[in-house]
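The complex appears here without one of its protein chains, the remainder shown in place.
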Amino acid sequence: MDRFISKLLLLAACSSTAILALIALFIFKEGVPIMAKCGLTHFLFGRVWAPLDGQFGIFPFIIGSLCVTFGSLFMGVPLGVSCAVYLAEFAPKKWVNVLKPAIELLAGIPSVVYGFLGVMWLAPIIRDHLGGPGLSILAASCVLAIMILPTIVGVSIDAINAIPKNYKEGSLALGATEWQTTWRVLLPAARSGIVAGVILGMGRAVGETMAVIMISGNATTIPHSILDSVRTLTANIAIEMGYAVGDHREALFATGIVLFFFIMILNTAALKFARRKF
Amino acid sequence: MQNKIAINKLNVFFGKEQALKDISFDVKNNEILTVIGPANSGKSTLLLAINRMIDRVSNAKVYGEIVIDGEQVSGIRDVENLRRKIGMVYAMPIPLPMSIRDNILFGARMKRMLKKKEENEMVESTLRASFLWDEVKDRLDSSGMKLSGGQQQRLCISRTLAVKPDVIMFDEPCSGLDPISTAKVEDAMKELKRDHAIILVTNNTKQAARVGDRTAFLLMGELVEIDDTNKIFTAPSRKKTEEYITGKFG
Partner (left out) sequence: MSTTSAVCALVFVIGFVLAGGFSHISWGFLTEPILDMGREGGILPAIVGTLLMVMVAVGIAAPLGIASAIYLSEYTVEGKLTQAIRFGINCLAGVPSIIFGLFGFILFVVMLGFGWSILSGGLSLAAMILPTIIRTAEEALRSVPSSYRDVAASLGGTRWQVVTRSVLPYALPGILTGVILGIGRSIEETAVVIFTAGSAVQMPTSLFDSARTMSVHFYILAREGISNDNAYATAAVLICTILVINITAYSLMHRLMRGRKTA
């Protein structure tokens, strides 16, 4: 009887790997044919996405995803890391107990709400004061930055807290100020953990769909400035899936493959950094 | 007196390290056999091997014979039954976060050994046997975690008694207890030997002298000497034994 239970549990445990395999199987099954038909380089680097003409170049979307992601990191990382440093080292305990859960709550707000708020407030501000359609790389980066903030802050705080106390005390004993200690001792020591957090945040940004659809404009061309509209890989899949058939649909799955690979690489990198002991 | 447990050429390895070397001795019914020796001699490993709790350690390998009531321990299929027959009391008291009554009946309930009406009797008899009844009889439903260390340990003894073992093994049971609680536990052991075989592992030689009928001295995995307690403590045959007992090392 106990043997039977043990086998049952093993089956359950394998389910995750099985599901992953299934996902990979199906996405690849649907997407590979079109990649072969188009040619891989043509698919990845083609600048024209015109499904009705049979043109499936996803380069604009790759650029779109990259721009929006890096934009969000550009804003989110300094903000997030400094916030983490503040909460981990300088803030009074009472504040931390309120702020940390508050930041984690931010992570729970649905992405569509963020997108909506971005459309209602951020885009008009950008449109009126900086020009362009408002729904742009800039807007998307801002919104995404806020969305990935909890991830970066959370992981960074854990990384900083994980540093043995003697590092800090050793530095202070040598006469360094708190500030110098943080900047020169703690942050470098927590570096791998913080990088892991940043990479995780990056993964979230790349995988984000709904908010980006609402706020990035969804133009299918390569952008020239951060005020331009742009479409990401995820947005493209989500928008066109509803009515795509045949080759078109396969191309969307192929886009999914590209996304899949990208995220796998990011996640493996994050895990590697997280395990490294500075 | 019969041999309850016969151990013959017992060798235990954890990976490449040998924890017990060629151990052979007997445990008789109705006696208290104390096992003494410095830390890391293999005393606890010996206990683990006897009730096959060592199965739960992944890199452990056991060679040799342990025979209980004529049956080879390694060949027993119903390990759970073996473990009920050979009760174990650990060094740190481990009360589960539940009432005193539920603690005691925990093991018995797993095997559905008792009918509802027998449960109360069992609780009382085991608490009396560990000299705890008078102290807790009015609060059997309060949490076991609220008892003092000495009381908790006696609760653990009652819990072990509730599954009706033939042998009870104690692994340094008084190491965290004050002298009064220690005395109560030792009294309980002396009473229990009337109906059980008792193995007491202890690093407290004075306790061994107080309580044991026979004493075994284990050093670095080897059985140096085993004899009547009196003899061990007054005229040991081996030099190492004498050095340990007089405190030259340990």
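Labels for the chains are A and B, by order of writing; each one numbers its residues from 1.
The criterion applied here is as follows: a contact is a pair of C-beta atoms (placed from the backbone, for glycine too) under 8 Å apart; a residue touches a chain by one contact, two chains touch by 3 or more.
From a predicted model like this one, the values you see are computed outputs, not experimental measurements.
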## Note on the structure
Per the whole complex, from A:I34, A:L73 or A:I103 the residue touching the absent chain is A:I103
### Query
On chain B, what residues meet the omitted chain?
51, 53, 56, 58, 80-84, 87-88, 90, 92, 94, 96-97, 106-107, 110-111, 145, 156, 159-160, 163
### Task
Write the list of chain A residues that the hidden chain touches.
1-2, 5-6, 8-10, 12-23, 26-27, 30, 79, 82-83, 85-87, 90, 99, 101-106, 108-113, 115-117, 119, 146, 149, 179, 203, 206-210, 213-214, 234, 237-238, 241, 252-253, 256, 259-260, 263-264, 266-267, 271
